[in-house]
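Everything below concerns the one structure shown next.
For subunit A:
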Amino acid sequence: MESIKLVAVLTIICTVAGALLAVVHDVTEAPIAAASVKEKGDAIMDVLPKCDNQPVKDAITIEADGTSWSFYVARKQNQFVGAAFETVSSQGYGGDIAIMVGVNADGTVQAIEVLLGHKETPGLGAWITGDAFRGQFTGRSIADTHWAVKKDGGDIDQITAATISSRAVTDAVQTGLAVYVAHRDRIAAVRE
Partner candidate 1 sequence: MGASTANFRAPGGIHPAYHKDLAAEQPIAEMPLPAMLVVSMSQHLGKPAEPTVKKGDTVLRGQVIGEAAGFISAAVHAPTSGTVKLVAAVATAAGPRATAITIVPDGEDTWVEGITPCPGWQTLDKKAIAEKIAAAGITGMGGAGFPTHVKVSPPPEAEIDTLILNGAECEPYLTADYRLMIEHAARIWEGALIIAKALEATTIRVAIEDNKPQAIAAMQDAIPAEAKDAQVVVLKTEYPQGAEKQQIFAITGREVPCGGLPLNVGIVVENVGTTLAVWEAVVNGLPLTERVTTVTGGPIATPGNVKARLGTSYADLVEFCGGTSGTISKIISGGPMMGFAQPDLACGTTKTTSGLLLLGPDAVQAYESMPCISCGRCVGVCPMKLMPNELSQFLEAEDYETAEAYNVMDCIECGCCAFECPAHRPLVQHMRRGKAQVMLIRRKQAS
Partner candidate 2 sequence: MTFYKELIKGLWKENPIFRLVLGMCPALAVTTSVENSLGMGMAATFVLICSNIVISLFRNLIPAKVRIPCFIVVIATFVTIVDLLMNGFAHELHNSLGIFIPLIVVNCIILGRAEAFASRHPVFLSIADGIGMGVGFTLGLVVLGATREILGAGSITVWGDLKWTVAGYEPMILMILAPGGFIALGCLLGGMNHLQAIAAKRKGTIFTPPAHLDCRSCTLCNLGK
């Protein structure tokens, strides 16, 4: 019968396709997982001070103001040297901006990294990923800095014509730092 043949062909093709995909999935599962872990790990390592542990694994989750924060702890010779955390601003020009912030043990920023996936405008807001903008956060702490862009009377140089993005990053970093400061002891106490 005609229609049975139709159904049969379609079913067979689907089954074969399914099997094939399962195989490929099987093969790529590990690399994909590794790639996303590495993606994160790379970002974390980029912002942390030199350390000899594996911060991705030394993580602690802290609940603050209704959000949960993951802190990745860096140690050198078993000494707490700093931590990295991801902070997200929903005030970006194009939507959420996720930033990886690395702090030293003394609470000063080691470095920040804007994570992929932000939707700021190329050529404008996207400059928040540039060294010039990110660089100015290094060395700042919650206390010694007026956490606002210059336009709003603060200390951070905004990117020209991208105040919104600059503001978003600034706010996000500040919020994260505050959480860090508040919970520094718990974070520093993390052990493998």
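The candidates were selected such that all candidates are chains of the complex that A comes from, given by their letters.
Convention: a residue touches a chain if its C-beta (ideal position, glycine included) is under 8 Å from a C-beta of that chain, and two chains touch if they have at least 3 such contacts; residues count from 1.
All values derive from a computational prediction rather than experimental measurement.
For subunit A, the touching candidate in this complex, among 1 or 2, is 2. Listing the residues of subunit A that touch candidate 2 in their complex gives 2, 5-6, 9-10, 13-14, 17, 20-21, 24-25, 28, 30-32, 34-36, 38-39, 116-117, 121-124.
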